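With one protein chain removed, the remaining protein chains of the complex are shown where they sit.
Chain naming follows the written order as A, B, C, D, E and F, and within any one chain the residues start at number 1.
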């Protein structure tokens, strides 16, 4: 064991450092330019597509957000490989290596591959489009962007959720057809059920005529539950997509007033 | 380390790019045509099959949704491999490689294989048909389509659930035979149980005659629970498939009225 | 990079296609015939077995459902291998290969092997027979069929649950001996416990004589819980298998009436 | 591609089939005989062991159930290997192979090995004996049989639970020493605590003399909880194994009566 | 087997130890100096960047915290490798080895790689910036620092959460646009709904004029729920980011006073 | 395929069987003797150790239970290997093999190794000693024995829990220092807080003098919670290990009486 400092040729060291910084700057500028140009080209192409109205607006925006996403990932990948080669590190060799590093990378990157595979099928099977109202896991909201790796969902309180695609194991899409409006209304145990149902149904019919968003008139189904002092009556309707909450609110108001008027008459 | 830009033959570059875009367009057109023709052929074949009524409607639609699905996947696979070869990337070589990329792909694709294997057995064992009312995990609804990778279930509120087949670990099919209607009715503690049961049973018998959807008459089983101030009486019936809720609602109404009339007589 | 369409010999293409379709039809017909004949042979063998009453009915039906299942799987496997060979794909070579596909298949098929292994031991250890009332995971019901891969359980509301055998980690069989009927009855805090127990026990004894399904007479165990205003008395009995609910209902009725009569006498 | 049916020598085919069926029958008969003789030998050996009383009854039955189990597994294994060799399938070769099938089997059988290893230690460490009252996971009951792969526990409601040994991660054995009886009794907030404790303790002492199953006399520990209108007093005792519930019930009755008499005296 | 102590050359031993300690001190000093200089350079560069206002403040701070983090990790890595080489342990050889140690390290380091990969995408996809209010898993708060391996979130009660990046499977960012303020207000069942809504709406309009943080005026949506004695009315508004709680508090006060004045007038 | 029974030399067969049984008996006897002698030697050594009081009693018993455990495992291992060699099965060869069996064993034994590794560190880090009161997972109680593979904990109701060491991921040891006694006492909303605190504190001080197990006198911390009709006051103390429950009970009694006397005085 002997004691000596490694000799460093300081002149060369600063030269090399300077050249590398120069190269880095040039590469970064090219990266910035290519990125801006690419993004504009993509945006313009999709603008034309939308004008021709060949595919639905949601689908076109989904594809645009996806292609922008793929383009920027490819660019970043090329950029990183180039920079690493400046420092004499061959990225592809590292990826192909089978040592401990390779193993760790393989396992670490596993999640990434799952994300891309799941994202690919999400789009291929048209499970999701920008603008859809979806639920996945414990997240609900409007889809803002679909990427190769992540999907962005904005919930109704304004929060933006970033969800890796592999986390989307099951997807519930609420924008794929008409929705149901359901109201449970409680009447006292002593009341005559037939009479109550008749009054509720006529209130429903009146609402159905007024409200164009109702597709299949609210119908009184019957006794849903027998409590010890109450009887629960269920009423359901079919509405246009996304109109279910509004219709439910109107139904609640109308049904409550119908029951109340009945009460008043009797008194 | 020396500083030089890679020389790019710009003439060739634009030539090649042009040819590739041309090829891409041709391939895309062929893809579109084959897809449309294939889909029509499949649809027409199954239409004939349905007319001949050799297999049940649900089964025929299940098979149609499956075969359309397999066909479109095969097409997309061929399309992607062709496009990749345009860019000199051999997809099969990548798949067979055993480096880090291969490993990551293997693990990432694992879910895909599980989906296909599970989907295959779902169909082979006739666990599921288009139109069945099923529950799997926390999702319930009517099956809309069964694919190689995903099953689509529409729940009663109109939401469409996309469920990867591997997520269907256990499947509960509610469309495989007659269903049970069950009503628990509460009577006050002081009431005589024998008398109450007699009245409830006669109301049940009357309902059984009226309602053809009831297969095995509603029967009063007896005391299900002893509360501190109530006695719970259970009544069950067997009904046609999917008629259980309607029958339960009718039973609740009839039983409640029977009990009430009893009350009134006494007073 | 040069630009040419692959030459396709269209005459040969249509010839080959025709021959393949012909072969497919023949293979499919053979498959159908073998399947029907096989199923009938199996059914007839087991019918004879049942007539001779050498093994229990549940066991014989379990074996029949299993053997039918194995037979149809073997047939489908042979059918698929034959069809794949028509298209020059050697299934066994794919299975033996160790590339990415092989790996993915290996992992994907893992669940299948677990299913078969677990199913094998379910039957070997006689844990389950067709007709048993079992609970596994969150599913309860009567076993309808036991297969190599899946077990079918019909719950009491009529739903048919398909459960892959590997999901049956623990199995609770409710058809393996006599069952217990348990009733907790509440008496007011002020009442004398000894007196209450005496009356309840005499009611139990009367019931035991009437009801032949009770194997070990209902016995009053004593004070199970001390509430602030109530005392809970526990009564248990041993009954024939599947008669526990009926006996519990009768016990509830009898015990309640006994307590009530006590009340009345005092007043 | 050419079109010809494989030639089958039908004479040979039926000959071979006949011989195989004959062999199968002989093997099956030997299997049945060896099994019956073996089971009898094992049963008789253990009967002698029990008569000599060298080891505890629970332990001897545990070992008997285990050895019967190992014996029948070994027999089945030999039987299956023999049958497979009739059809020219070498089971050991399949097990040693390292293709996709081997891999899948390896993973599938992993659970089996875990079962055996865990079962081995369950017995070696004497964690469990036939007749013990144990809890594992969500299952409680009396151990009926301990096998190489599965343990059978009968819960108090009569259900028989089959639990693979690897599922027994932690085991709580309630038959390994004296048990504790614990009763919480509520007194009104206004009552004097010292006086209440004195009365409860004297009732406990009286019970301790009467009841031989109590090993360490019930002792009043003191105020366990202060509610807004109640004070909870805790009383604990040590009892013989399995007598804890009976003692608790007696304690509840005695303590309640003691408190009530106090009340009455005051009034 | 023979018995002798290994001979240690004590002179050499102390010499070597002395040299190693000397070397360690020098290396440590260099480490300290490089670290301080590096941190200052990074801090100064970002200060300039912020002054020029080319990128947003949150983004610049995010990048600064990240680069400082990467720099210190690289330094520590170089430091450890150097120290290990003093003791003749080649760290790279250990990492590349494939024995049991290598395997264990590979698995152990797997988490580290996942952290870095996830962290990389968190930043690339701009999911997170220093100063954002985010929720991930069960942690909510303001992002304080984003590192290669860990993200620091300070929750509103002052606690600082250190979260490994791989634990951030889904991220909900509450600082990405306007937020919603939602108030549910309860009115008695007998009250006229139309009148109540009118009064609440006019109170909302008054508030909207006063409060500039409200972007979309609070609107009364209608009947959200029908209780047995109450009717729940829902009011929502859109507010500036982070102003949602303040606006909700004001809305609650204003709506309550509006309802109360109504009450008073009537009396 | 030809039909012949394997020829068995019956004379040799019985001879060999006899010799094997003889050998087995001898080996078993040696095993029994070595075990008994070994156990006695271990017990005697530790008895001496305890007499000399060089290490704490808990630690010495921990080591004794561990060494007895290691010794009996080693013996069983040697015994099994010897027996297997009688039947010409080389256990070491099986363990070293890399076929499907080896793989399955490797995975199956994984849990065993985890147990031993965790157990080793439990003891090395002195996390646990026989006689400690610990909590791990959902199990609490006094440690009865610490083994290489399993730890035995007896809970206060008398149940003995067998916990594989690998299940002890986190361990909470309640026998490592003084404990805290905490009592929350509720006073009516109208009462003056300062006065109540003064009275409670003086009752605490009186208790502190009486009770030697209290190390840091019970102190009244102040208002812990504001209910709508109650105010909760918190009192805490530091006590000797394991005396916390007794002290809490005394505190509850004393505090309640103090509050009550206050009430009475006022009236």
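Definition applied: a contact is a pair of C-beta atoms (placed from the backbone, for glycine too) under 8 Å apart; a residue touches a chain by one contact, two chains touch by 3 or more.
Everything quoted here is computed from the prediction, not taken from an experiment.
In the complete complex, the residue from E:57, E:76, E:124 or E:206 that touches the missing chain is E:76.
Looking at subunit F, the residues touching the absent chain are 16, 19-20, 22-23, 95-98, 102, 105-106, 109-110, 112-114, 116-118, 121, 124-125, 127, 135, 169-174, 176-180, 182, 189-190, 193, 221-226, 228, 231, 234, 238, 241, 244.
On the side of subunit E, the interface with the absent chain consists of residues 1, 3, 76, 99-101, 103-105, 107-109, 111-112, 137, 139, 147, 149-150, 154-164, 167, 183, 185-186, 230, 245-246, 249-250, 252-253, 255-257, 260, using the contact rule stated above.
Heads up, the rule we're going with is that only the chains that are shown with their structure count from here on.
Looking at subunit D and subunit E, not one chain touches each of them.
To overlay subunit D on subunit F by their CA atoms, one rotates by 50 degrees, a value rounded to a multiple of 5. Among the remaining chains, the Cα-based centre furthest from that of subunit B is the centre of F. Residue numbering shows that subunit B and subunit C use the same positions for less than half of their mutual interface.
With centres set at the average Cα position, the gap from subunit A to subunit B is 22 Å.
Multi-chain contact residues of subunit C (touching two or more other chains): 105, 109, 112.
All chain pairs that count as touching, in label order, are A-B, A-E, B-C, C-D, D-F.
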